[in-house]
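Shown here: the complex without one of its protein chains, the others still in place.
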Amino acid sequence: MQVNEFKPLIVAFCCNWCSYAGADLAGNNRLSYPADVKIIRVPCSCRVNPMFVLRAFQRGADGVIICGCHPGDCHYTSGNYYTRRRMTLLFSMLDYLGIEKERTRVEWVSAAEGAKFASTMNDFVSKITQLGKNKRLEDLRCKK
Amino acid sequence: MQKISRDKLIKKASNLLNSGIVRCVLGWKRGEFDYDITPNVFTTEKELIDDFVWNDFCGANLSKYLVSKTQGVDGKILVFLKPCDTYSFNQLLTEHRFDRERAYVIAVPCEGMADINKIKQITNEGISSIEFNEDTLSISTLYNEEPIKIAYDRVLSERCLNCKSKKHVVYDELLGDDGEILESNRFDEVEKIEKMSSEERFEFWQGELSRCIRCNACRDVCPACTCEKCVFDNPESGVENKASANSFEEKLFHIIRAYHVAGRCTDCGECSRVCPQNIPLHLLNRKFIKDINEFYGEFQAGEKIGMRSPLIDYTTDDIEPNEAVNRRDS
Partner (left out) sequence: MQRIGVFVCWCGSNIASTVDVERVSEALKNEQGVVFSTNYQYMCSQAGQDLIKSAVKEHRLTGIVVCSCSPRMHEATFRKAARSAGINPYMVEIANIREQCSWVHKDIITGTEKAIILGKAAIAKVNLNAPLIPGESPVTKRALVIGGGIAGIQTALDIAEAGFLVDIVEKKPTIGGKMAQLDKTFPTLDCSACILTPKMVDVAQHEKIRIFSYSEVSSVKGFVGNFDVTIKKKARFVNENICTGCGACVEKCPQKKIPNEFNLGMDNRSAIYIPFAQAVPKVATIDPNACNMLKNGKCGLCARVCTAGAIDYTQKDEYIEEKYGAIVVATGFNPISMEKFDEYAYSQSRDVITSLEFERLTNAAGPTGGKLLRPSDNKHPHTIVFVQCVGSRCSVDSEKGKEYCSKICCMYTAKHAMLVRDKYPDTEVYVFYIDVRTPGKAFDEFYRRAVEEYGVHYIKGMVGKVVPEGEKLKVQASDLIENKQLHIDADLVVLAAAIEPDKSARGLATMLTASMDTNDFFTEAHPKLRPVESPTAGVFLSGTCQGPKDIPETVSQAGAAASKVIALLNKDKLLGNPCVAHSNEEICNGCSQCERVCPYGAISYINKEFKMPDRSIKTRRIAVVNPAICQGCGACTVTCPSGAMDLKGFTSKQIMAEVDAICR
């Protein structure tokens, strides 16, 4: 039963105004999701540099998810539109290089969508758990 | 074979030099062998007559050198640009990397450039000289009395076989006749890779990119890589240069590099030309170009000055990242 014991490492970048608040709401409503998800707060999803995503994979993350305000609702009016284009091209490139496409995701979660945040994380973690360890992108040297 | 003669280029450049319209000439310089050619700055007619070259090995895109050569000194620089080089020229202007007034662009029509590696695959025994004729070229070697004759298109470089444009998008003066923007099959190879399974793609790129020796030639030659300080040279960036620990390191380098030039890459193909390991790096850039065309509409970087790159633009109904990746499978 090796597979079941695998605990994936998930990095979630959440924008301060919508998704981070959505994650807080999931907490307020006690909607559980696996502890494998670790959230990094950024002011806006457009602050997430593709380099951060690659960095996470390099350091051993099994999945990276970026959450932002729904398109049209960005606190900074247009930040998530840029995120959408940037991540579209990055994910497509990672897929092209043979990295499993399930390991990357963008999800729009509003401050009111605590339930969506929890269900998104549950779904993402279960997909990554099925995929198993991220061997293709891990930089072994960087693991202690 | 190039239709415009070397003499014509030298004569043009000398006139402009001697009349004081330009201060120097950015061109191609003869090396030890016929195919060894490097970008060079010429300041006198004599230098031009002695060392200037215009032949089928002048693949080097000279636009990038304007960034450094126009700085700190006065006067105009004459630069010879082939059609594909003019796109880089415009892109650099879009990014304010040099002053348009400082360059005097002479557009040179291009019949496509030869790939020395292809020639060496045909014969690699002490090539002494290579002569280009209309549709053929004759290679003289130290060991054969008779030169070897081969069809020109057999040695044409990959990027020229898929030439996207024979049209100069900018110039001050045109030599000969200008061509047209072409329909090319440049995305065929990208499509071939896309059609592979995820594992096959991983194996393919692992095989290609693991040969990287991190010589930085691709970056150094890239006309989109003109940063004052490259992130790979900057200890503050978190991705600074270091010896690669494993195959992912090269991947990281090449993904970041391709990403940095995405939306700005004109597909000039210089990265692949200079790679000593013959890694098809242009296939990374072309993937981005193909995606951009598919997702956000046709975009050719450098077509016009001041164009807004798709990555610094958006529409409210752009495709979602995960949808974009999944679409290819369905």
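In order of appearance the chains are A and B, and numbering begins at 1 in each one.
By our rule, a contact is a pair of C-beta atoms (placed from the backbone, for glycine too) under 8 Å apart; a residue touches a chain by one contact, two chains touch by 3 or more.
Predicted model only: the values in this text are computed from it and were never measured.
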| item | value |
| --- | --- |
| Contacting the left-out chain in the complete assembly, out of A:31, A:115 or A:131 | A:31 |
| Residue among B:137, B:169 or B:230 touching the omitted chain | B:230 |
| Residues in chain A touching the chain absent from view | 9, 11, 16, 20-21, 23-28, 30-35, 38-44, 46-52, 55-56, 59-61, 75-79, 82, 86, 118, 144 |
| Hidden partner interface residues of chain B, rising order | 71-72, 94-97, 226-231, 234, 236-238, 260-261, 264, 308-309, 311-313, 316 |
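Operating definition for what follows: only the chains that are shown with their structure count from here on.
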| item | value |
| --- | --- |
| Intercentroid distance (Cα basis), chain B paired with chain A, Å | 36 |
| For the chain A and chain B complex, residues of the former touching the latter | 50-51, 54-55, 58, 71-72, 78, 81-82, 84-101, 104-106, 136-142 |
| Residues of chain B defined as touching chain A within the complex | 190, 193-194, 198-206, 238-239, 245-246, 248-249, 251-252, 255-256, 258-259, 262, 284, 287-288, 291-292, 295-296, 310-316, 318-322, 324-326, 328 |
